[in-house]
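With one protein chain held back, the other chains of the complex are shown just where they sit.
Up next is chain A:
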Amino acid sequence: MRYHSQRIAYAYFLVAMVLFAVQVTIGLIMGWIYVSPNFLSELLPFNIARMLHTNSLVVWLLLGFFGATYYILPEEAEREIHSPLLAWIQLGIFVLGTAGVVVTYLFDLFHGHWLLGKEGREFLEQPKWVKLGIAVAAVIFMYNVSMTALKGRRTAVTNVLLMGLWGLVLLWLFAFYNPANLVLDKQYWWWVIHLWVEGVWELIMAAILAFLMLKLTGVDREVVEKWLYVIVATALFSGILGTGHHYYWIGLPAYWQWIGSIFSSFEIVPFFAMMSFAFVMVWKGRRDHPNKAALVWSLGCTVLAFFGAGVWGFLHTLHGVNYYTHGTQITAAHGHLAFYGAYVCLVLALVTYCMPLMKNRDPYNQVLNMASFWLMSSGMVFMTVTLTFAGTVQTHLQRVEGGFFMDVQDGLALFYWMRFGSGVAVVLGALLFIYAVLFPRREVVKAGPVQAHKDGHLEAAE
């Protein structure tokens, strides 16, 4: 850590890790509700648990992105963050808003109130005051990081990262537009949900990966930047009109079926490019970085994102297929592995990389950290495969044979039991990860011949 203000990231990551633990724990509770549907039905109904599960995921990933930016930007711009105070205020707003959301969802104190009550739009259930708080915090954040970037060195990593973050913030504004017509409501609703995860978040992902590759492999910046621009171009090219794959059966004109099918089929390209990028950089890299766990997470991120977002997304993106699979467990399978691979692994990779540096220590607990990667990832992959089978059976029984929803759900019980088991692995893996990065223990991997170059000269690790 070269700049004092990079330490702001530490607080963001801490809050993110707490929410991460909450998110997966609620996920496990929901996994249990699937096999035992009356569990907590009065205290924590399934729809409320689902809101907490999805909302806390998005918020902790956002905090991860903000923390990542506060860590990466000073190093790229070669100067301190414009105003650390604003960064703390921003975090405060987020913590307050998150607490408000949890209380509002659990107790529904201001039912129907325009400002204080929950809004009822899937994933955008937050009360208006929280939405406004997020907008204010986002503006503070963008001001702070843009000022930092403008005054400092401009790099492709900074440019792409800021482009992604500006897109994230501007698209959030569509959360405030809630037309009475349900079709229009959903049309714009996807501009937040889809254009985030399949648009601007991919830019953030590419920028963070590029930073990690620069640090971990020591490949020339020039090479990394070329890849970065290609990834960005293919992500935007496919992702923006790819929004059409959400417009199939919700009342929008039928031509969206072709626009959505064709463009979203190409959404696999940037994920393939990111995977190739990461592996080529590691092969080309001359640097023997001591933080192997960060490398495992980075590579795992690109592979699982390729399969979760790319392959599993393509599985049901063609409208002829989606006609049958829409809203079945196939969607759940894709959603879990895509978010896990693309964004969870990404933030955990950066956390793994930054934590030792921010604490000014050697990368400790590497073996534990890597064990958590394998435990969590195999749990998630198993869950994805289980849900894919469940979704295939469900599609056939319900959509082809015309069975009743709840009858079919009964028939899927075995899959839901297996999914619960994989959920246990994910939660244990998550707790293990948090333990490994936050709590120092005996196991320290010696920093070996750090960054020994072929010509024999040694370079300090960072």
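We adopt the following convention: contacts are C-beta pairs under 8 Å (C-beta built on N, C-alpha and C of every residue); 3 or more make two chains touch, one makes a residue touch a chain; residues count from 1.
Throughout what follows, contacts and distances are computed from a predicted model.
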| item | value |
| --- | --- |
| Chain excluded from display, named as in UniProt, from "CoA transferase subunit A", "Phenylacetate-CoA oxygenase", "Cytochrome c oxidase, subunit III" or "NADH-quinone oxidoreductase subunit J" | "Cytochrome c oxidase, subunit III" |
| Full-complex contact with the absent chain, from A:V35, A:L132, A:V169 or A:I262 | A:I262 |
| Touch with the omitted chain, as defined above, among A:L150, A:V183 or A:A233 | A:A233 |
| Chain not shown, touching residues in chain A | 226, 229-230, 233-234, 237-238, 253-255, 258-259, 261-263, 265-266, 269 |
